[in-house]
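One chain of protein is taken out of this complex; the other chains stay put.
Residue numbering begins at 1 within each chain, and the chains themselves are lettered A, B and C in the order written.
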Amino acid sequence: MIAGVIGAAGYAGAEIVRILSRHPKVDSLLASSTSYEGKPVSEIYPNFIDCVDTILENSEALIANSGIVFGALPHGVGEVFAAKCFERGIPYIDMSADFRFDDDEETYKAWYGKTYQFPELHKKSVYGLPELNRGKIQAAGNKSVIIGNPGCYPTAASLAAFPALALGLYGGGTIIIDAASGITGGGREPMRAYHFPECSDSMSPYKVGAHRHTPEISRNFSFMEKVNPKARPLIFTPHLAPMNRGILSTIYIPLSDEWKCEAAAAQPRPPSAEIQEKTARIRKLYADFYQREKFVRVLPEGILPATGRVRLSNFCDIAVQIDQNGANLIVISAIDNMVKGAAGQAVQNMNIIFGFEEDCGLDTVPAMF
Amino acid sequence: MIAGVIGAAGYAGAEIVRILSRHPKVDSLLASSTSYEGKPVSEIYPNFIDCVDTILENSEALIANSGIVFGALPHGVGEVFAAKCFERGIPYIDMSADFRFDDDEETYKAWYGKTYQFPELHKKSVYGLPELNRGKIQAAGNKSVIIGNPGCYPTAASLAAFPALALGLYGGGTIIIDAASGITGGGREPMRAYHFPECSDSMSPYKVGAHRHTPEISRNFSFMEKVNPKARPLIFTPHLAPMNRGILSTIYIPLSDEWKCEAAAAQPRPPSAEIQEKTARIRKLYADFYQREKFVRVLPEGILPATGRVRLSNFCDIAVQIDQNGANLIVISAIDNMVKGAAGQAVQNMNIIFGFEEDCGLDTVPAMF
Amino acid sequence: MIAGVIGAAGYAGAEIVRILSRHPKVDSLLASSTSYEGKPVSEIYPNFIDCVDTILENSEALIANSGIVFGALPHGVGEVFAAKCFERGIPYIDMSADFRFDDDEETYKAWYGKTYQFPELHKKSVYGLPELNRGKIQAAGNKSVIIGNPGCYPTAASLAAFPALALGLYGGGTIIIDAASGITGGGREPMRAYHFPECSDSMSPYKVGAHRHTPEISRNFSFMEKVNPKARPLIFTPHLAPMNRGILSTIYIPLSDEWKCEAAAAQPRPPSAEIQEKTARIRKLYADFYQREKFVRVLPEGILPATGRVRLSNFCDIAVQIDQNGANLIVISAIDNMVKGAAGQAVQNMNIIFGFEEDCGLDTVPAMF
Partner (left out) sequence: MIAGVIGAAGYAGAEIVRILSRHPKVDSLLASSTSYEGKPVSEIYPNFIDCVDTILENSEALIANSGIVFGALPHGVGEVFAAKCFERGIPYIDMSADFRFDDDEETYKAWYGKTYQFPELHKKSVYGLPELNRGKIQAAGNKSVIIGNPGCYPTAASLAAFPALALGLYGGGTIIIDAASGITGGGREPMRAYHFPECSDSMSPYKVGAHRHTPEISRNFSFMEKVNPKARPLIFTPHLAPMNRGILSTIYIPLSDEWKCEAAAAQPRPPSAEIQEKTARIRKLYADFYQREKFVRVLPEGILPATGRVRLSNFCDIAVQIDQNGANLIVISAIDNMVKGAAGQAVQNMNIIFGFEEDCGLDTVPAMF
């Protein structure tokens, strides 16, 4: 198969190139970049020297010669490529937010400030979170399909919350997602916030109460929620952590009455036996829920997620714990924002579309450092 | 004045030594360490060469010759020194958790697994958070007093939440504190979790739903809370971030009806005008609340706390934002865990006890990197 | 094939396990550890969960069932395993310094303070730097052979210097190797020097003029040196850099008269045209020298090595530049100390011994971050 990556000079695009260059089913790899057309991709990314010899070409030519196209472009500029791929009858996997909201153009517009150019395409697109939508992605088959590849934070948050929402652990009320991302999440363009001396050895929040991934997370939760699918209040606070890769997501989910534990009378006390016992049951429910998922690891008791342990892999690691008050479930998830949070998940979607093994080209053992 | 530091080989002790060595009111500095008795402190910390020439001595001699003593010791071993200082009529500032719970021995025992050796001392001790307890610390005067110096996380969380609790912004319900600490918080002893390759370039939670600072935070909140001082459910989740210094604390406080804003009908929307207007009013309330505090900076609109901006200073930076649902106040605070979270606050307490300017020896301009 | 790793709980051992677990020719993977016998390796390294299900067993059993054995043990304890493998007629690849000095026991003893237990084995062992010794490693064939896997610094330094020494660029005199290593080079055991707050955001030298890799580098140089193979004065200074992986080696090689350039009359001047032209010729010579080597990349003009660009790969990146005086060649090399500097090179040796493609299981595209 010939795979094409539009926007290969950006971090997400280059990461797709890195993964596809060793994908057993990809015979040939095309890549394009407006800024660097005509140059070898290894000139932009010298780590690719002797590994990837692709020359950056024109997007038109790329689409004409590819069997699948990945669009790693800023929000609002990829629809035209999606349209061309759709016309040619080949899958288009979009890395921007453009196809993450189906036909809810209003929400997209409210957060991204743009309207749909090709509204009809959005009715046919599929939100590419395999653990939620595998059926729809598969159904698309080897034919024309547009995948809205999920955002990094929404991937980490959704996988962490889905079992709680789907299995009735959630009792209603505000779900809080507190997350920290590595600096690659900010992309390749040098900006003051990502200038080493400004962000190294420091931790800070950003876009508090106003991050664009909030509506995407909310949508995802609504697909799972049994209690009250209409109202799903959630708060999402992103932080910047001084590391390259990774998202660590800590989520607070109010428990349903069935799962609540008795709290200590007045002052806080270490977790009670009831709390630990119900936590163990929830861990088991989570493990069962994801039993057939290759890329979700529900960690055994005593091990908590660390972004350093999913480095360069497509894994999402998850741990659960009822808080010492007995009223909330704390779920923690860790992903590599560039892999499961972007390029890896895109390749996972490609694998599903073409009926390859889902971990084909993605069976990396996470590097421990 | 002669100041003595017991346990000067540990990070907190050495940081007190660093600050006191340039304190205008400290004429002489004594230090002790069981492990390194007889050695110059600059042999343990070569950064002190030509700056601090103190020889580590015996704790007994140190207490006999000091006008104030700082105990930077593990939990459960400092009471005996507190007792000796009390007897000698000199202040003792305890850096461990031993004197943070007054006479609530039960809570102390539940979390620290130890009982009080000298129960009567705990009735006389003062919890040394100046922004909460300045009166009591002052009242102690230049005489005998035992200060329980606050924990690092409780300092960051309490300063962030106090105005909301005191001014009726809080409407009841669970308060969630999600915090990240630099690795110095783990102390000087090499351990696998703090081994560079294990924690560098990675982010992870620890002691989820079970950290010892939970009851201390809860106590602090109860002093401020107007709504329902008996029941104060809170969740505290600490994380380890790959940086040396700093605590970044993100706190979710359910708003009282008066402060709630109307939420978007169905899907999340960017913050409404009402949200932004009420956020501005709350920011003003926070600024007023802390107007006379030298070490609390309520940041202007558009600036969010970053641990890198309080580095090496005694400041606590705070920002507020109502979330896009309009139902919760998000408060973010940043401190240097080794300064305002430990050694700096201890020196601030000393300044108050002796009637020095509160920022004497602590007027460091934070290094920007 | 069944491969066994003795000492799999250490960093080097675990890295071999990580690589072998995805090696196309390795059917089964055995691992042993004295400290953790009976436990799954994924309990020690949770990044291995769902990826590597090996249970740590006894070294005896491991040797009995393996077709090749890797010994990732401290210096001086692996000879007995080497002897057993030799007896069984299977290859043994030793990661310690024990088999890096052939029969020069005196040098080994001078630096490592130990004598040989099985002197005859050392006569038969091969120093496993494929770019130097491929013939001898191959000759060993699929039979019994003991490989002394090179040290990390010697690998980086030797590959950088070999062409200069072999092609007559070196004119005699002291060769200086100034190198910096990531902290994984210090191994898995927590020590103060590698405690995050002690080494993060700091740079320092260690073992100045006295590092054990000095004689190993000297030996390697002597195999190549044409000028004066008896006297090969060299200085090697290692540094610790605040990063996980990587060795950056900067080497100063006095040029032979043929290659010297005319210097600026008095004060230094930017590189002359002659310097740049001869540098280009040397670059070409280097590229030709390593043309058939899969793992050495002589970088094109304008690109300098960075450890971040060989991350997790078996590559050694090299650049050359004549200094502005025209009298010395500066050669810079970058490797991943855990891969080409340890585990990857060991697997490369295995591939050569068994006649596999040399990059089998090692064709990783370096991650750009």
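FYI, a residue touches a chain if its C-beta (ideal position, glycine included) is under 8 Å from a C-beta of that chain, and two chains touch if they have at least 3 such contacts.
Being a predicted model, the structure only gives us computed values, none of them experimental.
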Selected from C:Gly10, C:Pro215 or C:Gly344 as touching the chain missing from the view: C:Pro215
On subunit C, residues whose C-beta touches the chain left out of the figure: 104, 106-107, 110-111, 174, 176, 178, 180, 182, 197-206, 208-210, 214-215, 218-219, 230, 233-235, 237, 239, 241-246, 248, 250, 252, 254, 263, 266-271, 275, 304-309, 311, 319, 321-325, 327-328, 330, 332, 334, 368-369
Sites on subunit B contacted by the missing partner chain, in the whole complex: 11, 14-15, 18, 21-22, 45-52, 184, 200-201, 244-245, 297, 299-300, 303, 308-312, 315, 363-369
Residues in subunit A touching the chain absent from view: 11, 182-184, 188, 190-192, 194-197, 199-201, 242-244
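By definition in this document, only the chains that are shown with their structure count from here on.
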Chain centre separation (subunit B, subunit C; CA means) in Å: 47
Interchain centroid distance [CA atoms averaged], subunit A/subunit B, Å: 36
Overlap residues in subunit C, where contacts from two or more other chains coincide: 11, 184, 200-201, 244
